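The structure's right below; bear with me while I get my questions together.
Every protein chain except one is present and positioned as in the full complex.
In this document, chain identifiers A, B and C correspond to the written order of the chains, with residue numbering beginning at 1 in each.
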Amino acid sequence: MTIITILGFLLIIIGLWGMLTRKHLFRIILGFSIIDTGIHLVIVSLGYIKGRTAPIFDADLSPIDAINRIVDPIPSALVLTAIVIGLAVTALMLVYVIQMHRHKGSLEISDYEELKW
Amino acid sequence: MILTIIIVLGILMLAAAFMALYLKDLLSAIIASGAISLMASVIYIILAAPDVAMTEAAIGSGLTTIVFLYALHLVRKKQEDKHD
Amino acid sequence: MIKRFFSLIFVVLLALVFLPLVTEIKPLSELGMTSAKYAEDGAAELGAANLVTSVVVTYRGLDTLGEVTVLFITTAGIGFMLRRKTILPEKKRRASEILKSGTSFLLPLIILFGVYIFVHGHLTPGGGFQGGVVIASAIVLLMLSDINMHPDHNILNWLESLSGAFYVIMGILGLILAGGFLDNRFLPLGEFGKIFSAGAIPVIYSLIGLKVGAELVGILNKLGREDK
Partner (left out) sequence: MAMAGAIISLIGAVFLFLGALGVLRMPDIYNRMQAGTKATTLGSILFLLGLGLGHFHKVCICKTIILVLFIIFTNPISSHALARAAHYIGIRLTKKTVLDKLHEEDREELV
């Protein structure tokens, strides 16, 4: 499914563009979460094989001929853990933003100029 | 047929991504970013990865939105207190 | 304006990096070597019907352990940063009667559904992470319906620590009694496709589910309680 790979790369690019150009801190985190979704789409779409089913054995899919009938299980497993970590990292970044807002009272990135050169 | 579904979903996802970055109202932007995850979970079903689809639907569109909304609530509340 | 221009150049360069990736990559036509081995031997070796589960819990179990550790550290960081409570007396609107009685009816059902998901993790799609998230969303419903109710901090901590400790103990038991760390074969494999099968995989996945659920409830609780 090349089209889904392209879709994932487009989402990564849009998210990165948003992170670089938007000023509001919440928008930057939204851009990060868009990048996250895009990367997951790319990884899962690389493991897909045309015309095959999910790697779950049941009455229709016996373990004997599984090697010719299932998609790659490893990208699914990796993305499974990556999504949960994505939520945790997003929550951590939001708490940072809350803390920054508590100290300075502003949510615009241009107001934080201590590290500006 | 499946290709049509993917193309429609893809266009909707890209539109929702731009909405999440450029809508004026922050609440609508957060909800648009939840919608991206929801449509991505449909795509995972098409890609034969039901585990990932469940996780994305529950975490990406459910809990992430809730966390964002809680954070927005905290920040807005502080601002209102400042203005008083 | 100049910053926007540089951002544009950066994004275009990134797109140029991605372009050969898109055009060069051939779609897979058969499984790679590792995946082929998992697909051939996975069901007979570990006895789990869901191959993704056996990859997550056993073959790549160390990754999952690291991931749970990352979640733990994140929760600890959030708790550390939000520890200062600003106490503001505030008028709050009570939830309506319909929401309250609906919650008291739906809550056991949703928690039952979450437990079903992580107990059946080795047979059907789903598992510890998804079940934990469903349980966390049930707790969010409870927090929304009753404003003064907040899950007890100590119980959450104990639940999280105990399930994490038992998870590691399971891994070490696998090291002693079976082939290696987080090996599931020290319990009998049972009949393929039944609920009591696949050795220790249901136990380990249930522990992961409890731990993830407790951690997510902790994060939401800290974010939601802060204004109390």
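The rule is short, and it goes like this: a contact is a pair of C-beta atoms (placed from the backbone, for glycine too) under 8 Å apart; a residue touches a chain by one contact, two chains touch by 3 or more.
What you see is a predicted model; the values in this text were computed from it and never measured.
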Worksheet entry | Where the missing chain makes contact, among the chains that are shown | C
Response to the item:
Per the whole complex, from C:Leu99, C:Val115, C:Leu162 or C:Val203 the residue touching the absent chain is C:Leu99
Item to complete: Since one chain isn't shown, list which residues of chain C touch it in the complete complex.
Response: 91-96, 98-99, 102, 105-106, 109, 144, 147
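Note that only the chains that are shown with their structure count from here on.
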Worksheet, complete the sentence: A student comparing B-C to A-C should find more C-beta pairs in contact for A-C
Worksheet, complete the sentence: Whole-Å distance, C-alpha centre of chain A to that of chain B, is 11
Discussion item. How many angstrom lie between the centres of chain B and chain C, each centre taken as the mean Cα position?
Written reply: 19
Worksheet item: What are the residues of chain A that contact at least two other chains?
Response: 1, 17, 47-48, 54, 56, 76, 80, 83-84, 87, 91, 94-95, 98
Discussion item. Could you pull out the residues of chain C that touch at least 2 other chains?
Written reply: 50, 52, 125, 129, 216, 219, 223
Item to complete: Going by the contact rule at the top, pick out the chain C residues touching chain B in the complex.
Response: 50, 52-53, 88, 117, 125-127, 129-130, 133-134, 136-137, 140, 216, 219-220, 223-224, 226-227
Worksheet entry | chain A to chain B touching residues, read off their complex | 1, 3-4, 7, 10-11, 14-15, 17-18, 22, 24, 26-27, 29-31, 33-34, 37, 40-41, 44-45, 47-48, 52-54, 56, 71, 75-76, 79-80, 83-84, 86-87, 90-91, 94-95, 97-98, 101-102, 105, 107
Worksheet item: chain C touches which residues of chain B in the complex?
Response: 49-51, 53-55, 58-59, 62-63, 66-67, 70-71, 73-74, 77, 81
